[in-house]
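A short worksheet on the structure shown next.
Complex shown without one protein chain; remaining protein chains in place.
Letters A, B and C mark the chains in the order given here, with residues in each chain numbered from 1 onward.
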C-alpha cells in the first residue's frame, strides 16, 4: 500500500531515502495566499540538522531546502508545494557487514521480510533523514497556524532518567542547551549522563513534550478522527517513538475521577474555560479551547558501537559492532519533528472543521456569492 | 469532515447515538468466502454488554446484533456487511440539568462548541454505546484473522494503582473475574479498591494490555502507515483512552540502547527470531514476526456522583452531581473494544501487504489467469 | 477493496443486496443544523419506485425509508445519518437457471470471477435496488444544496432514437409523462416505440440530461478532483451507464475552437458571465458560475425475454430466456439516481472549496474565536 501520504484536506506526500539523490515532500491542500519563503522552511530544517553538537552526528549535510512549486511572488497559490533537500553526502563507500547482517533495533530485517530485498547502503526509507520531509512540511503548516494565532512548541521533557522539573521550566532555556531541554539544571545533569553512556558505547532514550496554544474549541471529529487519535498516529509514525500520551496520559489511569475531571468555569478570555487541564485540551476527541499538551517516548538510538548479537540474511548467527557517526540520543533533533507532525495534524483538522455547521456554510457561501464588481469576487 | 470511517482496504463505517434508534456498522472490504454468523458477532458483543457485574451499569440492554447484508448461506460475499444493534432502552425521561449544563470530563461542551448544539439526552455520538459498532466490526476482523492463524487477546493490566503481576499471569483467569484481569490475587485487591471508591462516589482508571499472536513479518508500511502508528490511532480513538505504548513504551525512554535492542537469533520455528521483544513485535513500523504487544491507558469514568464545578450553556457557574447508572471504571468492558480495534487495524494492513512485492503479484495473477475449465477460475 | 464509500468530506457508504434484508446508506460529513425529515427522503425514493407505470416493473415494494441516526428534533446533528429501506419482497422462490447460468449483459459472470461465488437469487449487490441507497443519500445532499440556492434537475433526454427537442423543452412536462421527458410530443412517440419493443421481447436504452443551477464559481479542484471528473465517476458508477458528457461533450470534438470557446462578458447578475455555455459550466475542472450541464448514456435493460446465447458456470453452452418483471428501459427510474449522484458530488466539492483561500480561513476563524458570551460561541 501507499503509505507515504498523510492527511485528508491538508495532505503531505513524502519520498526519498538516506543514500538516494534527495528527500522531498509535496504539500497539497495548503490554501492560496499564505506568505511563504524558503527561509521559513530552512529555519525549521536547521533545528534538525546533524552536526550541531557533540550529541549529534558529525555528518555535515547542508540540508538546504528548495521550493519547486506552489509559491508565486511570495505567496502560496493553492496548488501543491513541492520541496526538495538534496543529499550531498552520497559518496560510495564500504557498507561492510550491514549489507548481509540485520542491525538489531533497525528495520533492516523487516524491510527484507516485506519487500524481498532492501537498499543496503543505510536505513533507506527508514532512515532518520526521512524526517527532513516531515520537518519541511511541518514548517509550512506552522506558518499557516501562526496566521491563525496558533503556535506549536516542543521540547525535551526527559533524557533517560533525567526529567525537566516543571518548577524550573523556562522555554527560552530550551534553545540555550544542546538537549533542547527547558530546564538548565537538569539539562546539565543529562548531558553528563549522556557523555558517560557515549563513553560506554551505549545510547539513551527520552521524552519529548509538545504544547499547542491558541487552538479554538471544536477541532477534531467525534469517532475515528479524534484530534488526539490523529496526533497519536502522526507522532507514533516518527521512527523510534514507542509511546504517546495526551494530557495526563498513563498517570490518568491511576487517578480518580474526582481528580482527573476538569471543572468548567466562567472564562475571562472565553465564555467557558476549564479550572484545570488534565485532559490535555481535548474532550471526546474535540479541542476544548485550552492548551493541547502531549508527550512522545523515544527509544534509545539503536545504532551502538558495542557488540550485539544478530544473524545474517542467510540466518547464520553472528555479532555486529556498528561503526560510524550516530547520535547517542535522537531526542534533541526529534523535537522539531514532533512539532512538525503536530502542526500538520492540526492544520488538517482545522480545515476539516470549517464544514461542520450549516450556519457557517450558509454564511460562507452567501458572502462568496456576492456580486461586488471587484476583480476577485464572482 | 466525515470521521466515522476507518481503514483503507478493510474499511468500517459506524453510526448511531446512545438515545437514537440503534447503533450500527458497515464493514466493507471483508473478502468473500469467510464463514460468518450472528453468533460470532454476539459472542464479542456479550463481552462489552452492561449489567454483567456490580462494576458495570445496571441498564439491561439486550444488545442483540442483526446482520443485514453481505452474508449469504453462511459466508461473506465480498460486499458490505451491515450490522445493527437496536437501542431498546429509549424511554423518554427527565434529562435534568444535563440539557443545559456541561458535564466535566465529557464531550458535552466540545460538541456544543463544534456543532452549535447537541443531542442532550446523553452522550449521543460520544457515548460508550458507540463502541458497540467497533466491537461488532472487530468480531468480523477477528474471525478473518483466525482463519490466518492470528489471534488478538486483551486483558486488564491495571486498575488504578493495582497492576497485574506478570509472574502470576494466567490468561484463563481473565474470564473468571469481573475485571478481566489475568491475575487472581491482584484482581481481588483491585475489586476491593473499586468498591471503596464507588462508596466514595468516585471512579477509577486503568490500563488494558493487548497481544497479537501469529502476525507474519512484513505487516505495516514504512512511513505514515506504520503498524504501530495505525494501532495508536485506532486505540486512541476509543473514548477515555489517554495513552498508548508499543512494546516497552515509555519505559524504553529510560532504557539504554544495549538493553532495549532485541538481538536476532537463528529461529526454531522461523528462519529469523529475536532473543527478546522490547520492540513489541514491530521494527520501523513493520511487524517482525514476534508477538505484537501494546497498552492503552484509560482515564477514570467521568460520570461521578459527587458534586463537580461546571457552567451552563449560558456560561453561568453552577454545580452538577451526575445521577444514574454509571460504571465506576470503563476498563473491564473496554477490553473487548481494544481487541476489536486491534483486529480491524491488523486486518487492513494484512490485506495491504499482499501488494508489496512484484514476485508475489506475478505469481498471484499467473494463477488467476489459468484456464482450468472449472466454474470459478476464468 | 472497499468500494462502497464515495466522497472525501461529504462521504456516503452504501450496503445491501436485492434479496437481502434491506438496502441502506450512511451519510457522514453532512453539517449540523440542516432541517431534515423522512418525508424529504421519501419524495426522492418515490421517484425511483417500481410499479409506477407500464414501463416499470410490477413489483410492489413500499420502499419506505427510515432514518436511524444523525437527526435530532428535525435537524441534522453533524454525526452520521443512517437510513434503511427494508426489502419487503423477499419470498423464497424458484430462481430457475439463473443459479447456474450467466445472464448476458449482467454482472453474474464477473461477480463469480471476482468472488468465487455469488448470491444467485438475483443481481445481489449489482441489482438496480442498490440505487435506493444512492437516492436516499442524494435526497440529503439535495436538501443541503437547496439551502445554498443550488438545484439539481435531471430528465430523460432521449429514449432509443427519440430525442427531446430543445425547442419544445418544458420542465413541468417532465412529471406529466411516464418517461420523465420534458417534451410532450417526443415522449408520446417514444412511448409508442417502447411498447413495440416490449411486444418484441426487447429492451431500449436512452440518455439522461442533468442541469445544476446556482453553483458559485470556484467549485472543483484543478487536477484529479476536477468537478467534471468527479461527476463522471459518480454517474458512471450507476449500473447501465456507458457514457458521460459535460457541456457539448462529444460534439465538442467535432467543433472548432472559435465555435466552442465561450466568450466572457460583463455580467448582469455577476461581475463576469459567459456569452455561451459550450463548456457546461466548468473550465479547467472548476465551476465558472454558469449552469452545469451533463448527460449520461444508459444501455438497454439487459434482462430480455427473448432467447439469448450463454454458458453455465461449468462452461457449457446453453440458451436463456429471462422471465419475470423487468423494466423495458431503465432511464425513467434512473433520472432521480442521476440527480442524486450529481447532488452528492456537488455537496462534497462545495465543502472542500471552503478551505481554498487563506483570507476566507482567517476570517472564518476570527469569527469563530470571538468571545460573545452566548451559549454556542466559544
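Methods note: a contact is a pair of C-beta atoms (placed from the backbone, for glycine too) under 8 Å apart; a residue touches a chain by one contact, two chains touch by 3 or more.
Since the structure is predicted, the reported quantities are computational estimates derived from the model, not experimental observations.
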item: Full-complex contact with the absent chain, from B:29, B:138 or B:160; value: B:29
item: Which of C:122, C:138 or C:247 contacts the chain that the document leaves out; value: C:247
item: Touching residue (missing chain; options C:182, C:239 or C:332); value: C:239
item: Touching residues (missing chain, whole complex) on chain B; value: 8-9, 29, 31-34, 76, 78-79, 144, 147-149, 216-218, 222, 267, 269-272, 289, 350-352, 354-362, 364-365, 368-369, 371-375, 377-378
item: Touching residues (missing chain, whole complex) on chain A; value: 1-5, 7-11, 13-17, 20-22, 24, 26, 28-29, 32-33, 66, 68-70, 72, 75, 77-82, 84, 109, 112-119, 124-125, 313-315, 373, 375-376, 378
item: Contacts of chain C with the absent chain, listed as residue ranges; value: 1-6, 8-9, 14, 102, 104-107, 109-111, 113-116, 125-126, 130, 158, 160-161, 197, 202-207, 217-218, 220-226, 228-230, 232-234, 236-237, 239, 242-250, 252-267, 271-272, 275, 278-280, 282-289, 297-304, 306, 308-311, 315-317, 349, 352-353, 355-357, 359
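Here is the rule we use: only the chains that are shown with their structure count from here on.
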item: Interface numbering overlap (same over half, different under half) for chain B and chain C; value: same
item: Centroid distance [mean C-alpha coordinates] between chain C and chain A, Å; value: 43
item: Centroid distance [mean C-alpha coordinates] between chain B and chain A, Å; value: 26
item: Residue list for chain B, restricted to those that touch at least two other chains; value: 1-5, 8-9, 14, 109, 113-116, 125, 315
